[in-house]
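Only one protein chain is missing; all other protein chains are in place.
Letters A, B and C name the chains as they come in the text, with residue numbers starting at 1 for each one.
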Amino acid sequence: MKHCDNFLVSEKKFLNTSFFKLKLKSKKALPEINPGQFVEIQVNSDSKVLLRRPISINDVDYTTNEVSLIIQTVGQGTKELAKISEGEELSLIYPLGNGFETKGENPLLIGGGVGIAPLLYLAKQFCAKGIKPDVLLGFRSKEQMIALDEFEKYSNLYISTQDGSIGEKGLVTENKIFLASHDVIYTCGPTPMMKAIAEHALKNNTECFASLENKMACGIGACLCCVQNTTQGHKCTCTEGPVFNVKDIIW
Amino acid sequence: MKHCDNFLVSEKKFLNTSFFKLKLKSKKALPEINPGQFVEIQVNSDSKVLLRRPISINDVDYTTNEVSLIIQTVGQGTKELAKISEGEELSLIYPLGNGFETKGENPLLIGGGVGIAPLLYLAKQFCAKGIKPDVLLGFRSKEQMIALDEFEKYSNLYISTQDGSIGEKGLVTENKIFLASHDVIYTCGPTPMMKAIAEHALKNNTECFASLENKMACGIGACLCCVQNTTQGHKCTCTEGPVFNVKDIIW
Amino acid sequence: MEKLKIQIGNLEFQNPVMTASGTFGFGLEYEDFFDVQKLGAIIVKGTTGEKREGNPAPRMCETPMGMINAVGLQNKGVDYFCEHTYHEIKHYKTNVIVNVSGSSIEEYVKVAEKINELEHIPAIELNISCPNVKKGGMGFGTDPKMAFEVVDAVRKIYKKHLIVKLSPNVTSIAEIAKAVESAGADSVSMINTVLGMAIDAEKRKPLLSTITAGLSGPAIKPIGLRCVYQTYKAVKIPIIGLGGITNATDAIEYILAGASAIQIGTQNFVNPRIGLEVIEGMKEYLDRHNISHIWDIRGII
Partner (left out) sequence: MEKLKIQIGNLEFQNPVMTASGTFGFGLEYEDFFDVQKLGAIIVKGTTGEKREGNPAPRMCETPMGMINAVGLQNKGVDYFCEHTYHEIKHYKTNVIVNVSGSSIEEYVKVAEKINELEHIPAIELNISCPNVKKGGMGFGTDPKMAFEVVDAVRKIYKKHLIVKLSPNVTSIAEIAKAVESAGADSVSMINTVLGMAIDAEKRKPLLSTITAGLSGPAIKPIGLRCVYQTYKAVKIPIIGLGGITNATDAIEYILAGASAIQIGTQNFVNPRIGLEVIEGMKEYLDRHNISHIWDIRGII
């Protein structure tokens, strides 16, 4: 069951120069939300930005009925979202998409840039099953990184930066933990990163799931704008994704 | 010389349920501004409201380089302006239009609704010339009125309300001061009010100047959108007005 | 809600609010948000003779107060619709109308014939104005002679209410409307999307795989209103107006311009409950203005 409700902005925090975090509080009990699901968030009814923005869910707190989002300011829509104040309201359609399953005994979660957001909630779900997952996060540099206390709590955390300013220097696909053995890989991040991970996984016969991004209008499978080409034809990223088994993806 | 500059919102105050006042501070010395002139104010660059809004100047303080505006929230543009906070900036094109001259020894200034705004600065200019003018302001009711301390300081103030909740009951054209003798009448307000005043003035051979409103795009005489029909043909309200001698106006 | 009840040709509508093809799926996608049977009609996704994969990604981009889409009639084909989807939606207690698309007169006819057999589909909307397919589509809707031919052919075999959806990308939409009226259309709907284009200046690439595609949303409302106004003066058949409707006020504007009913398109993506809100808002407008029926203000501009 999907919902369309107003949420209260209960917390807003800038994480670095381009990332900010919103905690949004529902007025009613949250439905069950899977890791990897997303919300469609309406920017502002006065704005010249027409459509909602799909944002993946970073964390869920059922006790306070809050969802957390990590948003990167990239375009007009997210720039305007960054101007919202605590106490204001935002309209959300949620929860959307299939989300990640928590398969595997020895999983590796790999995030890049703002794609790290859904992996926190996924790591937490693994922990709830008694599995502390390996998490590998990639950033361009230390300045692009955000505070990772939460990730440290729920995972064995590894970092790669392109300039080596923190963690291992290089791409995530060069990190030693990437080269170690895992039974399932979960990834969310820039397409070139996910594509490289997918190739590696396919070669090694490791199951691998990638959360894809796409320009979206409705978020609920009505408009057919956000299709991903797959071995089974065009699939809606919003309803048949955003999480795809990489063996089905035609990049 | 017209200018296009950013002003700082130094004060914002709601005057009643639909009127609010903005004090806007220039970063440089204000040019000479005539009473009855106006500014073209840009709502917000994120907004779907495209054009600037023409707002008449309520007061000018050359010592602090501030102009005051009284704005009524009527449409999308003014509704968004009402959301601005002190400390934010607004882009203004100013000063625009011809404005009022301060002719007459025994003038009467008549305002209705938000049309009272430019009359404060006009009254002050008369006072500077040693003439304390009669000012007659019309409102629908006491609730529609705003605090008038400033007007009381710079004029002999008379009030009409349609329901009689304050001042004389009835239209401004029924107020006793309207029926008294004056050598020049200045008016700004709803068209039916100004039209009735103009007819009275023409009949009594009293000089009368009305400040007209019109949908405007540029505010500087380029687009020819805001024309008023006159005995000399179409005239731009923005550059050949907003103040017209009522004998020229074809209502 | 007697004030909103209308009849177009032989077809009754509990209210004049429909959802536009391609923006509301098959209705099913919106069931979580409101009782879609409260709509005057649901116009389901464009259906063609065979399954189509549609255009490659990217298919969508935003423009100032608008969006451009290049979906290109992705659908599972008329047989799949008749055998599967139809059975999921035939119970709806409102008009379910199928948008019929094609690349040739034969394809339009074939699809219309099959839909004609479906008991619970009381009307089709013949889409002769889709800008996003290479063959046919908008071609039929931009030439009065071709428009006549395709409508004439479908009219011969389609026995129920025949709506023809027209393109604004023409010198005179009223001419096209007259042609389809004379070919036997029961009503026209307008406007389909406006042909537009968007470019990523930084990457120096088009933002859509088809380069040019269909612009919709509030940006085009002035164009839709103008088309309805021009057509209302030219034809006798009813007009269903659409293009940039975001609220009941916009819907009333279309009625004032001459529309007998309206469709909501892009706004379904922004506010999934908009259909219901427009119905309620139109009712409130009529009450407030003491108007006894929505058609009392139709075309009075």
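Here is the rule we use: a residue touches a chain if its C-beta (ideal position, glycine included) is under 8 Å from a C-beta of that chain, and two chains touch if they have at least 3 such contacts.
Everything numeric in this text was worked out from a predicted model, so none of it was measured.
Touch with the chain omitted from the figure is made, among C:127, C:169 or C:271, by C:169.
Interface note: of C:38, C:76, C:226 or C:283, the residue touching the hidden chain in the full complex is C:226. When the omitted chain is restored, the residue from B:23, B:52, B:124 or B:182 that touches it is B:52.
Checked against the full complex, the one of C:4, C:18, C:36 or C:65 touching the unshown chain is C:65. Although one chain is not shown, part of chain C still touches it, namely residues 63-66, 68, 142-143, 169-171, 194-199, 201, 204-206, 211-212, 215, 217-223, 225-226, 229-230, 244, 249-250, 252-253, 256-257, 285, 297, 300-301. One chain of the complex is left out; on chain B, the residues touching it are 1-4, 42, 48-52, 93, 214-229, 233-234.
The definition used in the following text is that only the chains that are shown with their structure count from here on.
Relative to chain A, the most remote chain by averaged C-alpha coordinates is B. Centrality by Cα centroid goes to chain C. Look at where the CA atoms of chain B average out and do the same for chain C: the two points lie 47 Å apart.
The geometric centre of chain A is 36 Å away from that of chain C, both derived from CA atoms. Centroids built from CA atoms put chain B at 53 Å from chain A. Shared interface positions of chain C, i.e. residues touching 2 or more other chains, are given as 64-65, 218. Each of the following residues of chain A touches two or more other chains: 48-49.
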